[in-house]
Structures are given as C-alpha cells and as structure tokens.
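Just passing along the structure, written as structure tokens.
Note that one protein chain is taken out, while the other chains of the complex remain in position.
For chain A:
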Amino acid sequence: MATEHDTAASPVKGGAAPGRPPAGAPAEAAKKRARLSRRWQRDMRWSPYAFVSPFFLLFIAFGLFPLIYTGWASLHQVELTAPTDMSWVGLKNYTRIFDDDFFWNAAKNTLTIGIISTVPQLLMAMGLAHILNYKLRASTFWRVVMLAPYATSIAAASLVFVLLFGRDYGMINWVLGFVGIDNIDWQNDHWASQLAVSSIVIWRWTGYNALIYLAAMQAIPQDLYESAALDGASRWRQFVHVTLPSLRPTILFTVIVSTIGASQVFGEPLLFDATKGASGGSQHQFQTLGLYLYEQGWVNQHLGRASAIAWTMFLILIVIGIVNSVISRRLRASS
C-alpha cells in the first residue's frame, strides 16, 4: 500500500471532502479529512485498473505471450521430447510446410469443411430463429431443446456420429436405403467424409446460433414492421427489408465467430477417424489444419513445424479478418 509520502505532493483538488479547513482548534480534523480525501482520490483513480488488470494479466500470460512465442518457436527446430532444446533454423519450417502437399491438403479441407459446416448451419439457424420468434406455445421448451446438442461435448457427439455414419450398419445409410441410395462410405469417400465431419459441427451449433439470431430479432422495434405492413409489404419482404438489415451486425458477428471456429476444427475429425490416427482418414481426406498441427507436433514430434503451421493459420485469419472488415464497410457504405 502507498504511504502518505506518495501522495503528499499531489495537489488536492475537489475530492470527497471539499470543505474549507476551519482555522484554529479543529486543524487536526481537517488534516484527517484531507488524508481521507487523498485516499479517496487514489481509490477513484487506481481501483478501476486494479479491477480490470487480472483479466489482462491472465491474457498476457496464457494468450498473448504464447501466441508470440509460437512465432519464435516456429523459427526453431524443437522436438516434443525435449521442448526446451531449441536450435535456430530460420524460415526452414515455413519453406518446408509450403512444399508439403499434406499442408495444402489440410488447408483445402479446412476451407471446404468450414464452408460445408458454416453456411448451412447459419442459414438453418436464421430460419429456426424466425420460427422461434413467433408466438409459440411452450416457447422455453423449444429453445432449451435446440440447445441440447450444445450441451453435448465434441468427444461424445463425434463418437456417436461415427456409428450413425457407419457404412454397413449405420443408421443414416439404412434410412437413405429407403430412397434407393446405396450404402455410402462416409469414412473413405472424400466429399462424404467431409460432409459427415461437418454434420457434427452443424448439429452442435445450429441451435446456439439460432438463439443468438433470436435475441437480435427480438431487439428489432415493432414499429418497423408496422410501417412496412402499412406500406403493403408482404411477410417475406418484411423479412428481407426489415429483419435482415437489422440483423446485419449480428450476422457479421456469427460469421466471424464461426470462421474462427471452423479454422480450429480438431476434435471432430480426430475422433471421427475409424483408423484412430491423426491423419484425418486413410487418405487424409478430412484432415484439417488443426489436426495436421497436432499430427506434426504430437505424433511426428516436431513442435517447431507445428508452430509454423499455427502461425500460418494466424496470418490466414488476419487476412480473412481484414477482408471481412473491408466487405462489411462496403456493405455499410452502400446501405
């Protein structure tokens, strides 16, 4: 704690006890009051920083510092078995992954799985939110039910979906059989396996995103709809011209969050793989960047190379973020 000396020099202006010190006998009391006032000022000035500092300290220790250190490690050769033993290799890790077909394969898979999982998910969430926004019987029940997949962990969901997507005895192929579709090899077929992995993501997150859209829809003032209705706008036109524009910030938010999420997909492809490796299927057909990072770092034990993959992902995300903000600014300017 600071002592009297710290603040003795600081001018006392304003403060909690601004009363003029009465002359003579109560000088002692005045001094005390001034001291209290100084303490009060110190409190007003510094306690906000004290309140926010734990978050920032934790973020620096477990977010920022590791992020930067990943960049440093990516310039070294580091083995998993001796992670403190680093030897400088410059950009070799980067040139190596750029020549690596598996890296590009994983990047491509991350992009396609990202699109297959995010686009239908957000579209369905929007439709679902629109319905949940009607006056419903048991509205809480429907909302909670939509959230049940969100309560299910990646691990549990992925293991269940492996069985559901079984080639010979899986439920999904059995149902598809009724409409005359032959058994699909959800593990080994390129697109089918990516669809299956994406469906785990879609299943877990659609309800959650629907609630986020629903919250934004409920914040739209009713008079907007009323005046649109008075202008003779149909319900579909009201949705397009009132609901969607009002939801634009929320849509952007969910797109950003989902993009970040899609770049990180890891547990689903790891656990969906019936071969139980980290290669994302026998032909790497659904290996994502997150999974490739894990394979390089923890299976092949090259933490330096894994760091280079992490930083490349980071740079890609920054580029996506810049593109995203440019597009959203254009959209805002055009409206």
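Please note the rule applied: contacts are C-beta pairs under 8 Å (C-beta built on N, C-alpha and C of every residue); 3 or more make two chains touch, one makes a residue touch a chain; residues count from 1.
As a working rule, contacts and distances are computed from a predicted model.
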Undepicted complex member, UniProt protein name, chosen from "Sugar ABC transporter permease", "Fe-S cluster assembly protein SufD", "RNA polymerase sigma-70 factor (ECF subfamily)" or "AsnC family transcriptional regulator": "Sugar ABC transporter permease"
Which residue of A:77, A:112, A:188 or A:264 touches the chain not shown here: A:264
Contacts of chain A with the absent chain, listed as residue ranges: 16, 36, 40, 43-45, 47-49, 51-52, 54-56, 58-59, 62-63, 65-67, 69-70, 73, 78, 83-84, 127-128, 130-137, 140, 142-164, 168-171, 174, 203, 206-208, 211-212, 214-220, 222, 225-226, 229-230, 235, 238-239, 242-243, 249-250, 253, 256, 260, 263-264, 266-267, 270-271, 276, 290, 293, 297-298, 303, 306-307, 310-311, 313-314, 317, 321
